[in-house]
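Missing here is one protein chain; the remaining ones are kept as they sit in the complex.
Every chain is named by a letter (A, B and C) in the order it is written, and numbering of its residues begins at 1.
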Amino acid sequence: MRASPLRHVLAPLHPRLEVLHGMPVALHLRDEQPGWAGVLGVCDLSFLPRMGLKGPGAAAWLAERDIPVPAVPNRWEPLPGGGLVARLARSEFLVEDGFPGGPVTGLAAQLQVGPGVYPVPRQDCALALTGSALTELLVQTCNVDFVAQDAAARVVTLTSMVGVSVTVLRLPADGRHVVRLWCDGTMGPYLWETLTGIAGELGGGPVGLDSAFPDRSA
Amino acid sequence: MKILTCPVNGPRPVSEFVYGGEVRPMPDPANTSDFDWADYVFNRSGIPGVKVEWWYHLASGTWFLAERDTVADRVLRTWLPGEEHP
Amino acid sequence: MSAPSAAPGRLPPVSGEWIDRSRTIDFRFEGVAYQGFAGDVPSAALWAAGVRTLGRSFKYHRPRGLLSFANHDVNALIQWGARLNLRADVEPLEPGMDLTAVNTFGGVQGDRARVLDLLGAFLPVGFYYKAFHRPRALFPFWERFFRRVTGLGRLDFRAPRLHTPKRYDFADVLVVGAGPSGMAAAVAAGRAGARVVLVDENARIGGSLGWQRGGDTASLERLRALEADLAALPNVSVRPGTLAAGWYADHWIALVDAVRMTKLRARATIVAGGAFEQPAVFRNNDLPGVMLASAAQRLVHRYAVKPMDRAVVLTANADGYRAALDLLAAGVSVGPIVDLRAEGESSGLSERVKQVGIQVLRGHCVLEARGRDGRLCEVTICPWDGQGNASTAAPQKVACDGLVMSTGWAPAAALLYQAGAKMGFDERRQQFVPAALPEGVFAAGRVNGVFTLDNKLADGERAGLEAARLLGFDAPAPRSVAPDLDAASHPWPIVDHPAGRNFVDFDEDLQVKDFLNAAAEGFDNIELLKRFSTVGMGPSQGKHSNMNAIRLLARIRGASPGEVGTTTARPFFHPVPLSHLAGRGFSPRRETPLHSRHAGLGAVWMQAGPWLRPDHYAVPGKRKSENVREEARAVRTGVGLIDVGTLGKIELYGPDAGAFLERVYTGKFANLKVGMTRYAVMLDESGVVIDDGVVARLAEQHFYFTTTTTGAAVVYRELQRWNAQWNLDIGIVNATGPFAAMNLAGPKSRAVLRAITSLDLSNEAFPYLGVRQAEVAGVPARVMRVGFVGELGYEIHVPAHQAGHLWDALMQEGAAHDIRPFGVEAQRLLRLEKGHIIIGQDTDGLTHPDEAGLEWAVKMDKPFFVGQRSVDIVRRRGLRQKLAGFRLDAASAAVAPKECHLVIRDGRIAGRVTSVAFSEVVGAHVGLAFLDPDLSAEGTPFFIRADGGTMVQARVVALPFYDPAGDRQKISG
Partner (left out) sequence: MPYQLLRFALSAKHPEAPMFRAPERLRDSYDAVIIGAGGHGLASAYYLARDHGMTRVAVLERGYIGGGNTGRNTTIIRSNYLTPEGVAFYDESVRLWQDLSQDFDLNLFYSTRGHFTLAHTDSAVRTMRWRAEVNKHLGVDSELVGPEAVKEAAPQIDLSCGGHAPILGALYHAPGAIARHDAVAWGYGRGASQRGVEIHQRTEVTGIDVQRGKVRGVQTSRGYVSTPRVLSAVAGFTPRVCHMVGLRTPLYIHPLQAMVTEPQKPWLDPILVSGSLHVYVSQSARGELVMGASLDPYELHSTRSTLDFTEGLAAHMLDMFPFLSHARVNRQWAGMADMTPDFAPIMGTTGVEGFYLDAGWGTWGFKATPVSGKTMSWTVANGRDHDLIKPFNLSRFSRYELTGEKGAASVGH
């Protein structure tokens, strides 16, 4: 059984749990307010299957398996089913399934140490931030001008947020503001506490999966 | 705060980077006197000027080289090791 | 509700005033109740109420009133509860404020320390260097006295920490100062399409357009028009009440407002911060009632307060004439205008004041002011020669309660200096103006030496367009601006007086003679003068004093102000609260995935870099030492489990992986068999031990190895760097976070593990130092047989998300064997018994491998490894110290030495204990110590100086202390 790095910080929030992709997921938190996700919701997505690989042959390896490969570093491409492929730096990739699943499990099984392709273990703390106050949270936590980024360009940003190395990207979510965030799982509880604390000041807070992504099964 | 341009991740504040010191070619340990080896290990070119330095972008784990004026704190150019000096 | 007319100085509504007369505010000052309006500041409300002594000066405790009304009225610092050193000229008035003046003894009116004003003759510049040190024994007495009288506001030690969130912000162009030139600049850059931020430290924008009206409303109309222009530009963010506190490299600017600091990254900066009006220097120029003309104008137009009933105007420029007209319009009886210039004012203003009947005295100066009851009552006016010499033959005494000064300006150029601008002194304009600006930095308006309104607007537009064009925006080419020809500043607004009290620096109570005397003592360069006299070192940072100090020094040296130069203007422009700078105060921390389990088991934490690790697990009712001993005993006799997930973990792939390891570690790894592990030591280039770990070979081209906890990040980084140079065919992956790790140790560990894995755990199938990949409790795991604590043991590394599951399974299976989680302290003891060193505790920043007993791990017969050449040199130099094991002679074990107690031989330091503990299995205190090499032979007795100086005898013994044959790690079963 997998557990999120945030398992113990979520526990006091009385989550309603359901096992998705082998990990108990907080669908709803007892104390969350209905409007939080619209203002500023912080949601744990660590459960999504993901894999990493790097090396000079990594791009070709993915392409051979019909995975769309972002042409340049620090861009991402969507996968059917809501997943994504992010190119981190030049020859490292993060592949993550969408809610219903995706290619990760299959790919991971095929990924052997091969010439120029090396697996990168991904045991991230993965978050989604949603809501109208997202920009305010970002400017309080991160020294990158996300407002100036063109969402359609599908930029991936590797930067530092409240002292934690993070990978950040904005989802083009039909008028909704959604930012995805990944960090080392061991930094996850600190990042979560800090971001949910700020979210609380801005009128939001921690939210369950059903609130952050009400139409995820659609 | 100073901006440094990572060749991969673009311009970022210097707080995202770790300074790696001046690039110093290692002499051949087998054919170097003790004195010269100690010179390599301990001594630095402490005088100010334009130097080629190592810098590391923490969030992405990228080492790169920067040509920097150590008086004006001006970065003239940055590039990845092994790549053409632009 | 008491009527506003309770404040006798309040004027009828003034157009453009900042106060909201519909909202009165009750407050107290020095115990007396007053009333003001929303939008007021304390100085304005108090002045309106007739209060003239707002504070006391720093050195002589002289009464002081208003000076600048521009945020450098440092003599009117007030305290409200925990909030200290508030500036009464700018702090917004709040309901319930209970204010006191800072640093008085018995209140601002009766301040007992005013006696210091009478002792002034004894207290020349730098007096504290000249006395109090003899006799030496008395200095502490004097020091206590100084520490009682010094300082300004008082801290409230109960005040809670404020967490004020900071923000980052981004702009193309930052415009500092929203006066006419700054507004024009913002409009121009904004119209070109730039993302513009316009800041002004005042509560409202407009700058001199708002307060310098010259008796009519035209400037106010200009202001409204500019405001409308700005409002029409959505890409221009206008931020009043926002101070640009400092300019840092690459247009990184600290913007400070009432609630937070915003760190703005701009691409260009336009400094349009204006100029500070400078006081004239004459005897008693600090009397309450003497103020800068701009202060009086602000008082009228912002706060609708009548500054005085009868005003004399001391001036040397057009601004003074405008002030006279403004005061007249406010109902003040004005006259005469004392113009320092022999020729007087050349503009039409001269005619205008004549028309309204104000007398003008050209070529005159104010020789002195006189006060009664701490307020101005009379000034003495004399003809003078424009060079400081007054003709005192026929002084003209004029009774007045106000004297406004407008004799010069100094540019608010601090940000320009910080940005690296070169400023040069313009003799014609008598002002420092930018001579060379760095790329992307622009100056406009008064700070640029431009004074007339039309020119200021044009200069602002020019700067805005230039900035926009530099950044690639499509903007028309700017028109050049004709320079202003008239000097707004008099070259010598200083009148000497034999009785002194002619103040140059109001913060520091420095008079003209202080400068003469300092220069006479050899402090005749501006930096030395500043340091000796402390001019400009007060809270206003010389805003009203530096220019006159430069003029004084220039005259003393027979040089021009340009040759004297200015001192460096360092941040901050105005003082910034620590809470604004600190912000939330982020303290990142890391947790292993087992953190909550440790907490649940009663872990007592210790800090290890960003991690908290269990030092030990508290059992209620037991002392730490008992708990540690019991944890260790469990490992020796049963089974224990420790979280070692903080160790650095690195995956290394590729055909050259073995070769790479041989270059970065001292040992050999190319020959390491798949399925085996080996201890590894890392040196720096000087041959000093910096890290150690265990290398496991999982496949021909796949190694997995550990580093120390603190070394993890640095080792990974440096390995990446080495390979950026060597270009070996490898892949390095940091696996510290993704992998959790725990060490199951003790004679019963195999039994526990066997229950949850199908892996063959027999010695034959999985020998000591072997590594296997297998499922444990259904989790894909890397299992290493290690011996750090000296028992049969398995270090199990698993993906972090599954670590909790494995821990639970081990604890559950271990229950039958009385498994105990153990902490860092027990591990330290166990490894000590086994003679294993801890890098950083048993080594220091200069330890070479031979000194630490690691020579066996250093393979010099390799072509190269980092540090090899230095080891070679150091070996030929000979050993300086040697780490050795010792045990205490049983008899002396009553006083146990501690880590870092010294080894003493013949009264000299001969070593140092690095580790020591009582070992139950040995039955004695055992430890490691650096010793002089000749003391390090087995059996050698030596002495350790323990607490209280007790000498404790110890004896060198062979390592390890426990299980020297190493059987325990290899037991079968």
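Some points to look at:
Methods note: a residue touches a chain if its C-beta (ideal position, glycine included) is under 8 Å from a C-beta of that chain, and two chains touch if they have at least 3 such contacts.
The structure presented is a predicted model; accordingly, all values stated were derived computationally and were not measured.
For the chain that does not appear, the touching partners among the shown chains are B, C.
The missing chain, though absent from the display, is touched by one residue of C:Ala582, C:Ala599, C:Leu728 or C:Met811; that residue is C:Ala582. One of C:Pro12, C:Pro234 or C:Gly845 touches the chain omitted from the figure, and that residue is C:Gly845.
From the options C:Pro539, C:Gly562, C:Gly675 or C:Gly770, the residue with contact to the unseen chain in the full assembly is C:Pro539. Note that of C:Val874, C:Ala917, C:Leu931 or C:Val956, the residue touching the chain absent from this view is C:Val874.
By the touch definition given at the top, chain B reaches the unshown chain through residues 1-2, 14-15, 18-19, 21-22, 34-35, 38-39, 42-48, 51, 53, 70-73. Where chain C meets the omitted chain, the residues involved are 58, 82-85, 103, 119, 121-124, 127-134, 136, 139, 142-143, 146-148, 150-162, 166, 246, 248-249, 252, 254, 263, 418, 513, 516-517, 520-523, 525, 527-528, 531-532, 539, 541, 568, 570-572, 575-579, 581-583, 585-587, 589, 606-608, 686-687, 690, 708-711, 824, 838-841, 843-847, 870, 873-874, 877, 898-902, 904, 909, 912, 945.
Following the convention adopted for this analysis, only the chains that are shown with their structure count from here on.
The distance from the centre of chain A to the centre of chain B, each centre being the mean of the chain's C-alpha atoms, comes to 33 Å.
Centre-to-centre separation between chain B and chain C, using Cα means, comes to 27 Å. Residue positions of chain C touching 2 or more other chains: 263, 265.
Shared interface positions of chain A, i.e. residues touching 2 or more other chains, are given as 143. Residues 165-170, 263, 265, 584, 586-593, 595-596, 645, 651, 653-654, 699, 701-702, 731, 733, 735-739, 799-805 of chain C are the ones touching chain A in the complex.
Remark: chain B residues 1-3, 13, 18, 20, 29, 32, 34, 37-38, 40-42, 54, 56, 61, 63, 73, 81-82 touch chain C in the complex. Contacts from chain A toward chain B in the complex involve residues 73-74, 88-90, 143-144, 157-160, 165-167.
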